[in-house]
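Right after this comes chain A.
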Amino acid sequence: MISVADICFYCLGAMLLILAGLTVLSKNLFRSVLAFLGVILCTAVLFISLRAEMVALAQLMVYVGGILIFVLYAVFLTSELGGKMPDPGQRRTFIAVTASMFSLAVLLGLAWQFYGPLGAEQVIEPNIASLKSLGFRLLNPGPDGFLIPFELISVLLLAAMVGAIAIAKQSAKSGAKS
Partner candidate 1 sequence: MISLNRFAGSVSALLKGLGVTLNYIVHPKRVVTREYPENRETLTFPERFRGQVVMPHDENNDHNCTACTLCEKACPNGSISILTTKNIASKRVLGQFVYRLSSCTLCNLCIEACPFDAIRMGHGFEMAGYTREELDLILNKKEGR
Partner candidate 2 sequence: MTPLSITHPLGDWIRQQLPSPFAAIANGLIAVIAIAMLVVVTAIFLVWLERKVCARFQARLGPTRVGPFGLLQPVADAIKLLMKENIRPRTVDQLAYFLAPLLPITGSFLVLIVIPFDHNLQVLDPDAGIVYVTAVSGMGILGVLIGGWGSNNKYSLLGSMRAGAQLFSYELSMVLCMLLIVMASGTASLRNIVLSQQGTILDWWIFKLPVAGLVAFLLFIVSSTAELNRGPLDLSEAEQELTGGFHTEYTGISFSMFFLAEFVNMFAAAGLGATLFLGGFLAPQIGWHPVDQLLAFIPGFIWFAAKAYFLIFLYMWTRWTFPRLRIDHLLSLEWKFLLPASLANLLLAATLVLFKWVIP
């Protein structure tokens, strides 16, 4: 029997697919960013329905509050209002299709490995991604934890930031000269 939750899930999935398609296929860069916003929101709702609220919130915070705004900035500063993007070449299309097929295969493989054949009943462990458990895992130096990768990534980000500032300063200097 199909439950209310299932109907919701399928609707959400359909919406997600349509929006993802729009993100990729829209000729207007701004429209595709908006579609991307929809994708993020739908994914967040999916996470919530999987009882992974923390992940959903993190997704919203990072993508909507951060990345999407930067993408919007980039779009605003580079594209014309109502401007259309040129058609990608055949080579690019081919590469894109191959890459997405490959990643789909990887994802399906992973899903198969963890959950077996599609449609099998899985018991979702509640609060698998609660704030507390995530916090403990992030700050756990042991093999289960992510303290060392987390710190490594922080160092990488710091290096990237310093590098960005250095580049910006250099270009400002050369700009002043010219």
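Note that in this section a contact is a pair of C-beta atoms (placed from the backbone, for glycine too) under 8 Å apart; a residue touches a chain by one contact, two chains touch by 3 or more; residues count from 1.
Selection rule: all candidates are chains of the complex that A comes from, given by their letters.
Just so you know, these numbers come straight off a predicted model, no measurement behind them.
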- [ ] Please name the candidate from 1 or 2 that touches chain A in this complex.
- [x] 2
Task: Contacting residues of chain A [partner candidate 2, same complex] - done: 4, 30-31, 34, 37, 48, 53-54, 57-58, 60-61, 64-66, 68-69, 72-73, 76, 81-82, 130-132
